[in-house]
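The structure follows.
Here the complex is missing one protein chain, while the rest keep their positions.
Order of writing sets the chain letters: A and B. Residues in each chain are counted from 1.
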Amino acid sequence: MKRHILAVAVTMGLMTTSVLASEDVAALEQRINELEQRVAQTEQVSTEANEKASSFEFHGYARSGLLINDDLNGATGTGPYMTTAGAIGAPIGRLGVEDDHYVEANLIHKRFADDGSSALFRIMLADSTETNNEWTASESQLNVRQVYSELNRLSMFSESEAFSEATFWAGKRFDRDNFDIHFFDSDIVFLSGTGAGVYDVQMSDNWKANFSIYGRDFGEIDSSSTDVENYIATMNNRIGQWQVMLSGMTSADNDSRLNGAAESGVHAMFAYHGDNFFGLSEGFSKTGMLVGSGLGAELKGIGSNGDLLDDAKAVRLFSYGVTRIGDNWRLAPALMAEHSQDRLKKNDEFTWASLNVRLAQEFTENFEMVYEGSLQYMDLDNSTEQASGGFYKATVAPTLKLSTSTGFFDRPELRFAVSYVDWSEDLNGYSISTEADAATMGEGGEVLFALQMETWF
Amino acid sequence: MKRHILAVAVTMGLMTTSVLASEDVAALEQRINELEQRVAQTEQVSTEANEKASSFEFHGYARSGLLINDDLNGATGTGPYMTTAGAIGAPIGRLGVEDDHYVEANLIHKRFADDGSSALFRIMLADSTETNNEWTASESQLNVRQVYSELNRLSMFSESEAFSEATFWAGKRFDRDNFDIHFFDSDIVFLSGTGAGVYDVQMSDNWKANFSIYGRDFGEIDSSSTDVENYIATMNNRIGQWQVMLSGMTSADNDSRLNGAAESGVHAMFAYHGDNFFGLSEGFSKTGMLVGSGLGAELKGIGSNGDLLDDAKAVRLFSYGVTRIGDNWRLAPALMAEHSQDRLKKNDEFTWASLNVRLAQEFTENFEMVYEGSLQYMDLDNSTEQASGGFYKATVAPTLKLSTSTGFFDRPELRFAVSYVDWSEDLNGYSISTEADAATMGEGGEVLFALQMETWF
Partner (left out) sequence: MKRHILAVAVTMGLMTTSVLASEDVAALEQRINELEQRVAQTEQVSTEANEKASSFEFHGYARSGLLINDDLNGATGTGPYMTTAGAIGAPIGRLGVEDDHYVEANLIHKRFADDGSSALFRIMLADSTETNNEWTASESQLNVRQVYSELNRLSMFSESEAFSEATFWAGKRFDRDNFDIHFFDSDIVFLSGTGAGVYDVQMSDNWKANFSIYGRDFGEIDSSSTDVENYIATMNNRIGQWQVMLSGMTSADNDSRLNGAAESGVHAMFAYHGDNFFGLSEGFSKTGMLVGSGLGAELKGIGSNGDLLDDAKAVRLFSYGVTRIGDNWRLAPALMAEHSQDRLKKNDEFTWASLNVRLAQEFTENFEMVYEGSLQYMDLDNSTEQASGGFYKATVAPTLKLSTSTGFFDRPELRFAVSYVDWSEDLNGYSISTEADAATMGEGGEVLFALQMETWF
């Protein structure tokens, strides 16, 4: 019986506990009920905020700053295309020589459908001015550079291997797959204009291709109200790390607009997109070649130059890369070189090569010293006159940013820069253009001081 | 005793369970406590995100594309107002003939007060260019078309039957209740300018009215520094499905600006907004009439034309609708016709009628063929010369979009279009304007190819 009594005693003690627990449980149940309701409401609010049918995005690029010469006046005629060969697209390193206020503001609207397809609309406003004053209406260049729509992952192609991931587009745009050498402020290809196309057609496991048609304007023949346009058809292939881009173009009546001008052209780019720094270290590198003839001989801005001769031929090489050296240094060398002939005048012949090295020395998470050395060799024959020689620039730029460790492309940057620019005397009075009053390069040997911000997002 | 022992044994087993449960309950209680705190925090975050005092919205319209003629040049002089009668507002079907890059970007700020009242601010940037190139600064038309504020549901009127739902506004705007025939790219009324007004005054159970004053500029009389403006007072009534809009206007000294020009005018619109397709099928339809005299004889853009004569008279009829035919076809016929006289010159007399039919044949959720046939009859007498004849256009447009089942107004659309346009030879050299160098219609019989995107959101 003792065990019994004990047992019951235990049971009695338990009784109290259990009764309490029972009351607790009811209260807990009530609290859980309430919680479930509140969580359901909160989930709905969060879901509505997230699963919205449309969204807005703001993206942009901007640079703005003061550029002062060693007479303490505003510097004029500077920039990455300041050399004589700049007129045919030869850049120098941009750091410390940019005098403009350039803005791109992208307003983007996206629409999402329940079936996983989506649409994107973009307008890009852009402006470029040189005045440092704040009311710029008299020299405003504000304009709409892009206005296009895209349709992505259309449900009608969901079963298609080739088109299930494709993007269709039409309107005025910069081609999505343009890419640049930032340090030169030069695109490697800058395909743009108005047209339509399709991106990311899966040709095979390792091969994606874009197909597009772009139109560009060369001007009007007033006498016949003919609006001369150039129509460019492009196939842009990405096979592993290789890119092969082929373009053909035709512009009816361009010869009537300008005697001797080409009415067709071809253009090709071969590029290798390396995911390391030339096989030597971490980083990336891009190397390749562009060739073109006729209207295709404007190698960067494909089909954008209507004044090219029918015999125009050009070839361009490029290579650049970005890497880290040790803990606190970063390196970015870049090379671009071009040879062209029969470009604007029969028997003209232009050769140039630009070499740029940008180095960054990180002192803290927010401060780095940036150094840039730039060389350009030019051998120019505009069919009437010849000149050859070199340009060089050296720049030092103490720079503030949020994160030096993120590398060369972290923005915004606020920078002070001092540059010295000089060039061969032979180039002083020379111009690519054969017109009498064409601008020439002036005299070199100048120190430039810059206060500048640059950002993108 | 067996039962007792059994009972106790059961009790013993229970004891273990109950003790565990008791521990569980305490743990559960703790977990619920934590959950309640987390839910409260999350609720606050969600609530703050939702009950914000202000919001931003981005809305827009855009079209952009290539238009190529059968000589493989850019098409010129095309568009929905390309005919001779287009100069006095006669449209043709727009599909496949638009050559411009037109953008409207609306930036909207809303402010919400605790008492349920709210404010809205809108600016609309708009641009229209024809070049297919991407840097359009030299022909940029970028401008601020709207800038206005609205006050909604003011608490001082919360007890007022007439004004409790009213919206007060001032600034530069398109009137809220303008409406259009999309297929013609023509508003039925396009009241706009700078002014102030009130919308949605509840006159009786079934009757709402808007009252507004708009000012528009006609130009300056330089000799006296007089800025001639036209002030338009409008009452716009919505009685069930009927709309009656009455406008009167006055422009002091307009006759001094341009001899013979009207200094006042009246304008009326009667419209029926049907919630089905002319009583025949599902869809909608809108039918009505506009009349005006003096400055009111510009029937679409009320009060916008300062060159109208004092005796000018005009009457316009319109009707259009949208319906579905069977499972995969949609139909949208539209008619607009106008007769006017003593418009710009004493004894001028213009009659025109435009008929348009747009058909869409849905193949998949993302692809449809769109067909448009358009006719316009013109009988034109500019007081000096007469001409009459017809214009016709036929267009086929394979079209991609997110949802063909959503109907004619789902956007964006990416389309390729081929059109054939032609007109009576009588119209070739004719112009509404009597000036010697006025533009004329040229010759017809042209094939046009278009690649275009169009969107709104």
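Observations, loosely collected:
One rule holds in what follows: a residue touches a chain if its C-beta (ideal position, glycine included) is under 8 Å from a C-beta of that chain, and two chains touch if they have at least 3 such contacts.
Note that the structure is predicted; figures quoted are calculated from it, not measured.
The missing chain, though absent from the display, is touched by one residue of B:Ala162, B:Ile213, B:Met235 or B:Leu375; that residue is B:Ile213. Touch with the chain that is not drawn comes from one residue among A:Asn366, A:Gln386 or A:Thr434, which is A:Asn366.
Remark: the omitted chain is touched by one listed residue; of B:Tyr81, B:Trp169 or B:Phe184 this is B:Trp169.
If you put the hidden chain back, the residue from A:Ala53, A:Ile239 or A:Leu402 that touches it is A:Leu402. Checked against the hidden chain, the listed residues B:Thr76, B:Gln141 or B:Asn237 yield one contact partner: B:Gln141. Seen across the whole complex, the unshown chain contacts subunit A at 4-5, 8, 11-12, 14-15, 18-19, 21-22, 25, 28-29, 32, 35-36, 39, 42-43, 46-47, 49-50, 56-58, 60, 62, 64-66, 68, 71-77, 101, 103, 105, 125, 127, 129, 131-137, 140, 142, 364-367, 400-403, 412, 414-416, 451-455, 457.
Annotation for subunit B: contacts to the undisplayed chain at residues 4, 7-8, 10-11, 14, 17-18, 21, 24-25, 28, 31-32, 35, 38-39, 41-42, 45-46, 49, 54, 56, 107, 109, 111, 113, 115, 117-119, 121, 123, 125-126, 128, 141-149, 151, 154-157, 168-174, 192-196, 213, 215-217, 220, 225-229, 231, 250, 252-253, 304.
One rule holds for everything that comes next: only the chains that are shown with their structure count from here on.
Centre-to-centre separation between subunit A and subunit B, using Cα means, comes to 35 Å.
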